[in-house]
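One protein chain omitted, others in place.
Every chain is named by a letter (A, B and C) in the order it is written, and numbering of its residues begins at 1.
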Amino acid sequence: MKKQFNCLILVSMLLAVTLGVQSQEKKEYPKQMGMKPEMTEWWDPQPERVTPGEANKNAFQSAPSDAIVLFDGKDLSKWQNSEGKAAGWRVHDGVVTVDKSKGDIITKGEFKDFQLHLEWSVPKDITGSGQGRGNSGVYLHKLYEVQILETYTQETYSNGSAGSIYKQSAPLVNPSRKPGEWNVYDIIFTAPTFTKDGNYRTPPTVTVQFNGVLVQNHVALQGTTEYIGLPRTVVQETGPILLQSHADPSEPISFRNIWIREL
Amino acid sequence: MKKQFNCLILVSMLLAVTLGVQSQEKKEYPKQMGMKPEMTEWWDPQPERVTPGEANKNAFQSAPSDAIVLFDGKDLSKWQNSEGKAAGWRVHDGVVTVDKSKGDIITKGEFKDFQLHLEWSVPKDITGSGQGRGNSGVYLHKLYEVQILETYTQETYSNGSAGSIYKQSAPLVNPSRKPGEWNVYDIIFTAPTFTKDGNYRTPPTVTVQFNGVLVQNHVALQGTTEYIGLPRTVVQETGPILLQSHADPSEPISFRNIWIREL
Amino acid sequence: MKKQFNCLILVSMLLAVTLGVQSQEKKEYPKQMGMKPEMTEWWDPQPERVTPGEANKNAFQSAPSDAIVLFDGKDLSKWQNSEGKAAGWRVHDGVVTVDKSKGDIITKGEFKDFQLHLEWSVPKDITGSGQGRGNSGVYLHKLYEVQILETYTQETYSNGSAGSIYKQSAPLVNPSRKPGEWNVYDIIFTAPTFTKDGNYRTPPTVTVQFNGVLVQNHVALQGTTEYIGLPRTVVQETGPILLQSHADPSEPISFRNIWIREL
Partner (left out) sequence: MKKQFNCLILVSMLLAVTLGVQSQEKKEYPKQMGMKPEMTEWWDPQPERVTPGEANKNAFQSAPSDAIVLFDGKDLSKWQNSEGKAAGWRVHDGVVTVDKSKGDIITKGEFKDFQLHLEWSVPKDITGSGQGRGNSGVYLHKLYEVQILETYTQETYSNGSAGSIYKQSAPLVNPSRKPGEWNVYDIIFTAPTFTKDGNYRTPPTVTVQFNGVLVQNHVALQGTTEYIGLPRTVVQETGPILLQSHADPSEPISFRNIWIREL
């Protein structure tokens, strides 16, 4: 697996070199073909570990009366898969567990500015390491990922840790709870506005509280959150929420109690 | 000329004293001496009522490990009164109750940017009305008040309702809990920076979650929160937290579980 | 004059007191009926005087090729009066001079975000004093006034000086040219966006260069620029440019070379 990956990098670099010398065409993203995932990883410093308070530990925080309840433990009627068909994840015991064979799930509704609450938990006996251990994510507007990952027992690149804006902004601290416990995200999102030329007039901003601890403080995003390459500006004023079905081989994570308030 | 003007001032001051039950000795800009408290009240629209979720109702949300615990239910060792002497409020049953004869209490420590958590509750059988019913406030940097008031059972001017930035910004909604229950404030504050001329270079900003519901969304303050007159710019980069002992005749409110995280 | 004025203050205060006592209805602006213009004047400190550079003194700065030329010295075809009829100011010698009997003039076109250039000059032998000496203004979106006033030879309240955002933001310095010379304003404006409740989501912002000197540095407006009372939030995403015909008795000012670039 890893070997094949390195092989791929080698091939792509050779291609990049071949292309790079002559590449003077005005195409935008091909210029980044030689970029490798690790070029946008930041490892140092690691977010300081913080033990969150006890109150919301394993407590189910029910929705305010003006919220749209996206998942109340019973069904996925507010969600669909990427083809617009029924969301196929497993609902059981008041939670929904990722089915990696079914892909991402996406809200049917679209939102502009919002306050979003969700809770997630990885299995107590989860295996895997790095980005291959309890990896998922919540994509705001389907474009901007707040990372979900098991980072209580291990480290990864800071801007890929739980609570990061993926590859853009490391969490201020790491207040992860241990596998088997529930983690809580409270997210405040302001949608971008755009110039007539398709650039940001005002960028999207994100605030995240992670188990009650501030980890993203009104951060202005540079663009989409990319695995490889640089953030892009996508002209889109509203969008759905997407929960990621990540391809890593670790045991799947579960979600519960998801609600959103339009601002 | 001056004499007439002084005469006018005298008349208006007498009126102000007569009208303003809680007249404070803060000095106003001379030009604003004729301003009356109601000139900076906004009544319409009233914030929409929202029933908050159940989880943190009456739940004691303990502090994260990197927080400074300002009040843990046991003593007021982190606080003093306005003369720098021992804070005289009544500590009992894990809470602290305002003693109106003792005045405001103020943290000994000063803070710049921070995340602040506190919980407050008014007596189940509280009396009084308007701004005279369970009135208190948490002053950030001792200058900027997030209003505390019993506004579950009654209305007041919007920018003086619980969760308002006093006389500057009404709460987005009103998620108050009823008298006898505990309310929770989670506040994110960014200190101002100043130009060499003493104006704001960047204004103070405040985000407030009230019982888990966003009521102030990264609001840029115009200055201090004044009872009478317009906001003022005070050149001060750090400051303590002040809890207000309000002169209204209603039964005193209680606080518990106060902690702060420096950002 | 002054005596009459004090008399007026007395009357208005008495009225305010009479009204104020009973005013508990939930009407918004009537609460400010007792406000007087001087309550929102700031006199101290006065903006420091700066002598601007020589290059653009009396030089006619022609428009870039992508600008909409609003006045090129020949006619007022891009303007109308407040009734939507022909703008009646006097065009002569490549300039346009205010005709106070004809009222304000307003662009036919509306704009969102923009860069605006204009030049203005008061007569060499202008009379009057305070706000009664060469008073005019350029209203962005017809709501937000950048003050125009003869403040080379005299002082007024700082937030009403030339280059101020009227009654909101004093100019950083005072680089006025003397009567008879041309002054140049280069203005960058970003339109506000609004929440669904009609509050600012992002406020309007203004940058002003006055004779090449920065006097307003990306200032966030609090709302409309009012002569009496507090700024108001008006839900309006685009608007015209208005040039003010002020009722003061001084000799009228002239404009030339007005152009705008939509951003």
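Keep in mind that, in the parts below, a contact is a pair of C-beta atoms (placed from the backbone, for glycine too) under 8 Å apart; a residue touches a chain by one contact, two chains touch by 3 or more.
Since the model is a prediction, treat every value here as computed from it, not as a measurement.
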{"item": "Among shown chains, those touching the left-out chain", "value": "A, B, C"}
{"item": "Chain not shown: contacting residue from A:Ser65, A:Gln222 or A:Gln236", "value": "A:Gln222"}
{"item": "Options C:Glu48, C:Asp75 or C:Glu237, residue touching the unrepresented chain", "value": "C:Glu48"}
{"item": "Absent-chain contact - pick from C:Met35, C:Leu76, C:Leu172 or C:Ala191", "value": "C:Leu172"}
{"item": "Missing-partner contacts on chain A, residue numbers", "value": "2, 6, 9-10, 13, 16-17, 20-21, 23, 25-28, 31-32, 34-36, 38-43, 45, 172, 195, 197, 203, 220, 222, 229-230"}
{"item": "Those residues of chain C which, in the complete complex, touch the missing chain", "value": "48, 50-56, 59-66, 115, 117, 172-173, 175, 186, 188, 190, 205, 207, 209, 211-214, 217-218, 261, 263"}
{"item": "Sites on chain B contacted by the missing partner chain, in the whole complex", "value": "113, 190, 193, 195-196, 201-202, 262-263"}
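Assume only the chains that are shown with their structure count from here on.
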{"item": "Central chain of the complex, centres being mean CA coordinates", "value": "B"}
{"item": "Intercentroid distance (Cα basis), chain C paired with chain B, Å", "value": "36"}
{"item": "Chain A and chain C: spacing of chain centres that average the CA atoms, whole Å", "value": "47"}
{"item": "Where chain C touches two or more other chains, by residue", "value": "none"}
